[in-house]
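In this view, the complex is presented without one of its protein chains, the others remaining in place.
Each chain carries a letter (A and B) given by its place in the written order, and its residues are counted from 1.
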Amino acid sequence: MSLSPLLDVRDLKVHLRLGPNVVKAIDGVDFRIMPGECVGIVGESGSGKSTMARAITRLMPNVNIAELSGELSFEGQDILAMPDGALRALRRGRGFSMIFQDPLGYLNPTQRVGRQIEEALSCDSSRGSNRNRVHTLLDEVGLPDPANVARRYPHELSGGMRQRVMIAIALASDPQLLFADEPTTALDATVQLQVLQTLYRLHKERNMAMAIITHDLGVVAELCDRVYVMRAGKVIESAETVRLFEHPQQDYSRRLIELSTRRLPRELQA
Amino acid sequence: MLRFVGRRALLAIPLLLAIIILMFSMLHLIPGDPVQALVGDYPVPPAYRQAIETKYRLNDPFLVQVGNYLANVAQGDFGFSYQNQRNVLDLILERAPRTMLLASVSFALAIPLGMAIGIAAGTSRRPGVDKFWTTTALIVYAIPTFWLGQLLVMLLALRLGWFPTQGIGPLISRTQGFAWLLEKLRYLALPVLAFGIHEGMRIARIMRASVIDTLSQGYIITARAKGLSRGRIIRSHVMRNSSLPLVTIAGYAFGSALGGAVLLETVFTWPGLGLLLVDSIRLRDNMTVIGVVIFSALAVIAMNLIVDLLYAALDPRIRTTR
Partner (left out) sequence: MPELKTSTAPAASSGFSIGSWQVHVANLFGTRHGALGASILLVLLLVAITAPLIAPYSPLEQTQASLAPPSSQFLFGTDNIGRDVFSLVVHGSRSSLMVGLGAALAALLIGGTLGILAGYFQGPVEAGLMRLVELFQTLPVIILVLCAVALFGSNFWLLIAAVALAIWPMEARLVYGQYIKLRDREFIAAARVADLSTAHIMFREILPNAIQPIIVQVALDASIAILIEAGLGFLGLSDPSKVSWGRLLFVAQDYMDSAWWMSLFPGAAICITVVGLNLFADGLNEVIDPRSTSGVGGLQ
């Protein structure tokens, strides 16, 4: 493992203009991910954790941005200053990908799943080999009968299957870093665990760095090496997962831990 | 999916029946002699009067008359136009293809035009571009087609002499092949331009709103995350999904146009269904009026069914859920 971070964020600020007001959604955040590392970002909804992921991946929705500043470097390249073309190249191959909370809304309802995955493949090659790669990906994310699934439309799949399709899309470009924004929140409890297991397996098998954004510290305990705790647009605590659970420095972190201990721990890493 | 369309078709039948009955009842609301109401303001020979009274059972109760009329229509008998001395159905069948030609070519212009403007305005990152097209569409759409037609005639036909002012050209033409087509196109050009621009602006407005709605969807974020280019995102994710609401409204507009682009055909003396309707109204040839109205309702209903089919083809969710 190299010593330089894969992603290095310093003093990130995202201020949004909402009508007459300016909301400081992210207000000076430092953040680091090493290659192959799994990092958790926790906080209640509105704490700015999703906005941070969107800002780092430059996938902000159409909002009125009052200020977007800071240093965002991915493998030493400045993401904020990057021209559109270079950014696209980074998304298409060996860069970063993202999966979202609501896979139904984030999949195109009028296109077959296979085509949506194929579109994301890192480089275009012949049709036949593209199809094979799509099937391999579907198999890799744990979907049985890939040929059949590839022909389906999103609404014909279950929630868990859709999230696996989203993961396959994200993996299609062989990313070094995967952002997962509340990947299991919309799923049933049993399916949640399966999807998390799959994510963890892919993280290990591919030696892919992951940033998991969640309000559920249980998820973090199962997957992550380190945790950032966010509140009101700021990182209030960051520590190794074990350290945080044993010696939380902030009352807020302690409360989050207390809330989640009822469901803890399933010791996935064992 | 066939069942879905079949059910829609079944729902359309009572609608058509209701319209026919409504039209026939309206005839009876005309004050005065019912025979004259059917024939128009012409002196009618007694023998013909007799024939009309028997055919439409004018001396029977109203319900019998309606049933009788429905039976006639079902057999394709829309009555006889005394003014034109021809069967109404023959008149309609002669005029309908011309209206269809006008409407089809106009929409073939309007749909790509409107979609291009709608997409350009909706996807542009510069607010100025959106404002420009929004305002243009608003103003141009406010121009009545018949006045736009007059302006085009005065400018392009009378002043510059590029196009003929009216009509569909000589029925018996000396030209052949390509030259014949060119001649026809010269007559078609101005009405199509007026109609196409007007409908194009309507489509542009709907398309823009729909594109903006589509852009707020999550799958656009996914497409961006994939690293697709703007053009690729527009082609494979924005266009098809934004076309859904367009299909309904453009389909209805096209259906209405098939029933007779009344005002446009009047400006250019284009002898289609619309002109037939207006002439019949002026001459109080009510048999023909009712025939054309029923035909235009039929056109709208048929178009609505086609819209349903198109919708199902564009949106897989409808195919499976209904």
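The rule is short, and it goes like this: contacts are C-beta pairs under 8 Å (C-beta built on N, C-alpha and C of every residue); 3 or more make two chains touch, one makes a residue touch a chain.
Owing to the predicted nature of the structure, the values given are computational and were not obtained by experimental measurement.
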item	value
Identified contact with the non-displayed chain, of B:Ile234, B:Ala250 or B:Ala312	B:Ile234
Touching the absent chain when the full complex is considered, from B:Gln65, B:Thr99, B:Thr123 or B:Ser236	B:Thr123
Of B:Ile52, B:Ala204, B:Ala297 or B:Ala312, the one touching the omitted chain in the full complex	B:Ala297
Contact footprint on chain B, counting only the chain that is left out	15, 18-19, 22-23, 26-27, 29-30, 122-127, 130, 138-139, 141-144, 146-147, 150-151, 153-154, 158, 165, 212, 215, 220, 224, 230, 233-234, 238, 256, 259-260, 262-263, 266-267, 277-278, 280-282, 284, 286, 289, 293, 296-297, 300-301
On chain A, residues whose C-beta touches the chain left out of the figure	18-19, 21, 23-25, 44-47, 60, 62-65, 232-233
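Rule of thumb we're sticking to: only the chains that are shown with their structure count from here on.
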item	value
Centroid spacing, where centroids are CA-atom means, of chain A and chain B in whole angstrom	51
Of chain A, residues touching chain B in the complex	57, 59, 61-62, 87-93, 95, 97-98, 100, 102, 105-111, 116, 119-120, 153, 155-156, 166, 169-170, 172-173
Interfacial residue positions of chain B with respect to chain A in the complex	215-219, 221-229, 236-237, 240-241, 314-317, 320-321
